[in-house]
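As you look at this complex, bear in mind that one protein chain is not there, while each of the others sits in place.
Each chain carries a letter (A and B) given by its place in the written order, and its residues are counted from 1.
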Amino acid sequence: MKEKGKRVIPGLGLSLGVTITMLSVIVIIPLASLAVFTARLTPGKFIDVITNRRVLAAFEVSFITAFIASLINAVMGVILAWVLVRYEFPGRRIIDGMIELPFALPTAVAGISLTALTSDKGWIGRIFDHIGVKIAYTRIGITFALVFVGIPFVVRAVQPVLEKLDGSYEEAAGVMGASRAVIFRKVIFPEIRPAVFTGFGLALGRCIGEYGSVVFIAGNQPYKTEITPLIIMAKLQEYDYASASAIALVMLVFSFTLLFAVNLIQVRNTKILKGGR
Amino acid sequence: MAYVELKNINKSYGDFKASDDVSFGIEKGKLIGLLGPSGSGKTTILRMIAGLETPDSGDIIIDGKVVNGIPASKRGIGFVFQNYALFRYMTVFDNVAFGLKYGPYAQKDKKYIQTRVNELLELVGLAGLGSRYPSQLSGGQRQRVAFARALAPNPYLLLLDEPFAAIDAKVRQELRSWLKQIIEKLGITSIFVTHDQDEAIEVADEIIITNNGRIEQMGTPIEIYRDPQTAFTAAFFGQTGYLEDYRQFKCFEPVGSIDKAIVRPEFVKLTKKNEYQKFKSSAEEATVERVSFRGNYIEVGVESHGSHFVARRELEQELVSVGEKVDVFIYRIFVTKDNKAYLLKNSSLREESVVI
Partner (left out) sequence: MAEAVLSPVKQRPEKKRRTSSSDSARTARPDLIHEDGAGSKAVRLFLIGLSFLFIFVMMILPLATVIKEALKQGWAAYQAAVTDEYTKSAIMLTLLATFSALAINTVFGLFAAWAITKFHFKGKKLLTTLIDIPVTVSPIIAGLIFVLVFGRQSFLYPYLKDAGIQIVYAVPGVILATVFVTFPFISRELIPVLEAQGTDEEEAAALMGASGWSIFTKVTFPHIKWAFLYGVVLCTARAMGEFGAVSVLSGHLRGKTNTLPLYVEVLFQGFEWVPAFAVSSILVIMAVVILVARNIFEHNAKTGSGGV
């Protein structure tokens, strides 16, 4: 229903006009060009490009490292959010503030300092070098950088939900005699589960496309530590725009699917909470 | 002997004294209403009995045992929360089964859980709704689920925090009598908290009145109504008006230096000038200030000797109008001094009883 009352406020034409124009020029038209350039490839050529061994290897590296990093983030994110909301201890505010660092620190800076930190001369790399584990220039290093990049997504998704969680749920379970472990598993976790999935999804999306913090630590060896964004970069430098577009399109489809999945979880969740029958 | 007993309980939150030397005892099988205005400390008492708060001093004794040191999870008490606190991500069945599955006497026997939960859902009139989620139920149904969930592990004491506060007025009425019936049937000792006097009168076997963290009075609804012992109770219970100086009214013997008195509508007989008034000579003239229709009676606000109070008229009686001069006869009043309440009867009634 369109309410007449809404039209009392002036400026619909102007504001909508400016919004759509700017959105088209800056976002929609450039993105559409991706499809245009990909369309220059025949379907067969398109398949060839994206199933090239080196490209597939890059997809694999990107996906596996991003997935593992996001899993670590999901676990660590819940722990950090829990500790920040539920426990009172000296240094809590500092941890709370530091969580945001990956949003504020330029990715290139994060990239080179994580590389220096985990190379065999760095503080962490040196320790692991003793037990024969190399971090920098391996997939472990990529994962390490992606954990850094993704952690705020999970913490900031879960934290507000935990804060708002009504204490009476736990009291109700407690009065009935449930143990702490049961209360967490059966009462608290279901409440934060949608937020954990959301945080995981957002972190995964970000990690798959991440470039700045990864290029330095990755070592960029084809088939081993070369990530998808780097392949696109390489194709661009060879002026192979069609291939670059094709690979980019695959990534784009993946991240949209991921977002869609995250939205789906949210929708299902609202259904349980708001009650449609 | 009291089944649940509180002895000299004190509890403060910072400067706020939520419980101030609270002591009372409750017999087994009774349904008790904790009644008081908000902030009077009634919920705190309930939560301390459940173990969700700890008293600063004093003992809580249940069935002869001091339970202060026993954590909430081991007390075996049923608790219905004000917002029900139903687990939103569990079905109705799983909610009710929760205490059976994870409680101190966790049941391994799935068959038993199944039977017990269905039995309870039947009892609260929700048979067949076990697979729904709480959000798919109405407010009244949620309350019933909360009730069933609290009862499932067979608690020996049931506590209910404002059990009807979140329900529509109409359904509330229905649920009150339902709850009273069921608790009587099960014979479980129960305490509920409310700020609504009608609710307390209707549901409770006995009422405990709280104010400012203290217990004002405890007794059956009729005792408290008839014989309020403190100024607070006299004023809180029922709809009250005040006489600024009752000595200006005929036939009340003055007590000490007090002049203020409490008068309830049912203490007042209001007659039109042309109507028969048995105690005409002891009646006072009053002016009608306000006439409101209350559904099943008419409420009349009057002024007499500078005091404003309320009387009631039946719907069948002739209407009075604003500004009309009428006669009011006051049967009795409460005078209060130092938080003690005294009942004063109209002396013309006494004379009559002497005559008879």
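Simple rule for what comes next: a residue touches a chain if its C-beta (ideal position, glycine included) is under 8 Å from a C-beta of that chain, and two chains touch if they have at least 3 such contacts.
Every value quoted in this text rests on a predicted model; they were computed, and no experiment measured them.
Participant: Among A:I47, A:I64, A:V109 or A:V133, single out the residue that touches the unshown chain.
Facilitator: With A:I47, A:I64, A:V109 or A:V133 as choices, the missing chain is touched by A:V109.
Participant: In the complete complex, the non-displayed chain touches which residues of chain A?
Facilitator: Given the touch definition above, chain A has residues 2-3, 5-12, 14-16, 18-20, 22-23, 26-31, 33-34, 36-37, 76, 79-80, 82-84, 87, 89, 91, 94-95, 97-101, 103-114, 116-117, 122-124, 147-148, 151-154, 156-157, 164, 166-171, 174-175, 179-180, 198-199, 202, 205, 208-212, 216, 228-229, 232-233, 236, 239, 241, 244-245, 248, 251-252, 255-256, 259, 262-263, 266-267, 270 touching the missing chain.
Participant: By the contact criterion defined above, which parts of chain B meet the unshown chain? Give residue numbers in ascending order.
Facilitator: Contact residues on chain B toward the absent chain are 38-39, 43-44, 51-54, 71-73, 82-83, 162, 165-166.
What we mean here is this: only the chains that are shown with their structure count from here on.
Participant: Averaging only over C-alpha atoms, locate the centres of chain A and chain B and give their separation in whole Å.
Facilitator: 55
Participant: Hey, which residues of chain A end up touching chain B in the complex?
Facilitator: Result: residues 166, 168-169, 171-179, 182, 186-187, 190-191, 193, 272-275, 277 of chain A touch chain B.
Participant: Using the touch rule from the top, collect the residues of chain B that touch chain A in their complex.
Facilitator: Contacts found on chain B: 50-52, 72-79, 81-83, 85, 87-90, 98-99, 102-105, 133, 135-137, 149-150, 153.
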